[in-house]
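Other chains of the complex are left out, but the ones given are in their true place.
Each chain gets a letter, A, B and C, in the order it is written, and its residues are counted from 1.
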């Protein structure tokens, strides 16, 4: 049976990335408490295709992924992309996984516990020049508008906001590792108030007043996250984005900062 | 060339609905001011298929739609589904169109004008027993939580909410016609405050305080819309749904009422 | 602290459904092999609200859900909605969970194994008149057009299709239970060819020819599923929908049958 993909190609055009995407896959991630968490990821796997090959072998992406069924983390991701690079005999390989990630939250007054969903992201690339990894997370928070509070006799509009943080770490030594949980705390601290799935009345009173006491523009949340990340020597690059699903408009407000340690 | 679809089918099973969906199509709708509005619709067209036919002729749906290119409204929709029923020689035909619909809004203090997007919906079915039509609209509004206001010393959480109203009219006489604009007003009146794309600072002060002055649960908005619709003799059936994109949670709250005039 | 939701309401309008939706939650389901599967569900919980109450207590939905953290299946769902009905003191309670569900598939020629994602659905309602449950699943398959094959000298267009089956069972006795896996088999058998995540070249040859050997219209798939379900005495109601993401169009074709055992 002929291997059509292996035929020579004469267009002389290498392909930056070729692979599979929108692949749904059950994965296990480890949280900071050293416990396993089962979740479902949206996976993209790709390689660079040299100009002389007609096509890549898509089934090998699945084979490599299956070999690692069980655990896909920011720690095992390097192994997977190295394997992809070798198995597909190419100069570069990339992988991205996105997945819901759950942490138990305690309501601020009653301590009632419930699970809040964040969106995690691992992304990595290996080339002949080395590896590059990104750890990311999207955190839902409450934001309350400082202008609305300042100019109004009472009340202030507030809304659900989504804070996305992506980082590259300065070193891959164990002691310099940054946890997704740390990024989540930074995002929540920069907001007007964290979000909780389960709030009893004393909790609702607490979060209402906490948000009113700390009004934050979309610019403030973005800058406050940036300030903390810049001060953290373990981080050599970051991107932070905050998007407010405005309660007084039918569109969103957003702010973005990208930064590389000088 | 054989007509495979026309072959007899021996499974003895009629099909309730067969047709095309997720069809993007530019349409023109008329607004209450008697002006044309160009928009882009998501269209579904279907018919009932008798048990003795193997398949329907999908291309005819497109032909009927093309014949009416230009104007698809709650007024022309009956013509289209009657044509579908005839052209495809079947006992029933259905059509649904969903589309963004824009109205100019004046900011409450400065009068600054801008265009707000609503989601309109026309749906119709013709059978041997008669026709049935639904007019629908989804309206973005602000809702402010009465419980949060009541129990907190200051502030109150609020959020973007989506109010969906669908109605069947009691008569198809011109004088009994209900406009989408009327449904939009009913939804906005039931909310804590309407939404505007463009708000200057005096406007932002106005909407902040207006929402605080009129706290409404998701249940209140739904019931207040229902109360107005029940009192309107032009309406013989309705469904109202309100969904709050909660600013203190990462999930939504909702309430739904369906009603038929006794 | 006043319980605003408990205040009397004078609009005299009961609410059909009020609750929480778009709630992301990790769940465990059991598969036919009696093994646990961890996945992430999109959850909706609601109750009927009597006309005399102003609001429902949204936090109790989360509490009931948390009490059952661990296992949400078509078997435990009745327990949850009965608890909701009691805890919220209402005449009816409803729950719906939707989640990706994975099964291992063996490639048809090489036997290479991989995990395919289906979309599962459990839905239930309890009222004073009794309970009602729906089990549903969406199955991706390949469909190949009989008309295209018949009229062309060679080739035939084919595409990814999504077959959705929802059923109500005739009895809730253990021996009459219908598994999601059975519905998946019925959908795949009715298609031109099942779908596999991992196919080596001999497998790709196999599925290409299998699909060409069994051309099926969207109507055929829907009717063939219906035929099998009608013959199964364990099923007293079903809805089957097939949607073809047509490879020759930018819109989809669909067919739907709903049926109740006479």
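Before moving on, here are some points about what is shown:
As a convention for this text, a residue touches a chain if its C-beta (ideal position, glycine included) is under 8 Å from a C-beta of that chain, and two chains touch if they have at least 3 such contacts.
Please read all numbers here as calculations on a predicted model, not as lab measurements.
Whole-complex copy count, one sequence throughout, 3 copies displayed: 4.
Definition applied: only the chains that are shown with their structure count from here on.
The greatest centre-to-centre distance from chain A, using averaged C-alpha positions, is reached by B. Chain A and chain C have Cα centroids separated by 29 Å.
One simple way to say how far apart two chains are is to compare their mean CA positions; for chain A and chain B this gives 35 Å. Among the residues of chain A, those touching two or more other chains are numbered 117, 197, 199, 201, 205. Residues 116-117, 140, 142, 144-145, 147-148, 151-160, 193, 195-197, 199, 201, 204-205, 207-209, 211-212, 245-251 of chain A touch chain B in their complex.
Those residues of chain C that touch chain B in the complex are listed here as 1-2, 4-5, 9, 11, 13-24, 46, 49, 54-56, 58, 146-147, 150-151, 217-220, 222-224, 226-227, 230, 243, 249-258. In the complex of the two chains, the chain C residues touching chain A come out as 1, 3, 23-26, 37-40, 59, 62-63, 66, 69, 100, 102, 112-115, 117, 197-202, 205.
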